[in-house]
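All protein chains but one are shown at their positions in the complex.
Then we have chain A:
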Amino acid sequence: MSLDYTSAEMMSVTAARALENGMTCFVGIGLPSEAANLARLTHAPEVVLIYESGTLQTKPEVLPLSIGDGELCESALTTVSVPEMFRYWLQGGKVSVGFLGTAQIDRFANLNTTLIGDYHDPKVRLPGGGGAPEIATNAGEVFITLKHSKRAFVKDVDFITTLGFGRDGKGRDGVPNIGKGPTRVITDLCVMKPDPETKELVVVSLHPNVTREDVIEATGWEIRFADTLETTPEPSANELEILRELKARTERKHAGE
């Protein structure tokens, strides 16, 4: 028996399942925010969500369009200044998971949100680093979620805005007082984890009805697969219902404004 769901829903549900009660999660806007709130509304009601606008332990009813929507503040336990957010809470080691999206990611999970092309003559200029460079190094570990495509998954990012494991996979070696870095990447096709030795991303789980060829086709380097490749569990009816309600609620709210 199989439910009807889209690959985007599969991605959000799988990303949500990565979060657990007891985690304190610094949430990026967009897909990470959708996944984090789905987790909070389903299996992880006690997960603590923090957004860089200073909102601590927030429980938004609808997904924010911007990182500083009023909804985040109104549903938060408390709201602190942005310097306090980054200094006390993030750099101070109170965040267990950073949940990030990105425009470009490479085989060592380095993230690029700065530009495509050359820095001084960009082909496409992207928004820039925002909170990500320090979230990625000061959070205990990092989850990354984005849609799988050859444009996004490149062998080497054009610019390392945010450290995964560096150009050679050794970027975190010997650096004191930083987190583990990316521990999983969740896409609409699969779940990847860094190889424990080389830190190169390896596919550990394929979503239902996705083939190895699909992933190879959508990845800009010779992607490796784990010896024991799993099939990602399907979304449950409950997860899909809650996700769809959340998105419909969000759409109604933003359309009405």
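One rule holds in what follows: a contact is a pair of C-beta atoms (placed from the backbone, for glycine too) under 8 Å apart; a residue touches a chain by one contact, two chains touch by 3 or more; residues count from 1.
Keep this in mind: contacts and distances are computed from a predicted model.
Visitor: Name the omitted chain as UniProt records it, choosing among "Iron complex transport system permease protein", "GXGXG motif-containing protein", "PLP-dependent lyase/thiolase" or "CoA transferase subunit A".
Guide: Hidden chain identified via UniProt as "CoA transferase subunit A".
Visitor: Determine which one of A:T6, A:N21, A:Q57 or A:S81 touches the chain that has been left out.
Guide: A:S81
Visitor: Can you work out which residue in A:G101, A:G171, A:P194 or A:P235 touches the chain that's missing from view?
Guide: That would be A:G171, which touches the missing chain.
Visitor: Footprint of the hidden chain on chain A, which residues?
Guide: Spelled out for chain A, the touching residues are 29-30, 52-55, 64-70, 72-74, 79-83, 85-87, 90-91, 110, 114, 119, 122, 125-134, 137-138, 159-163, 166, 171-172, 175-178, 254, 257.
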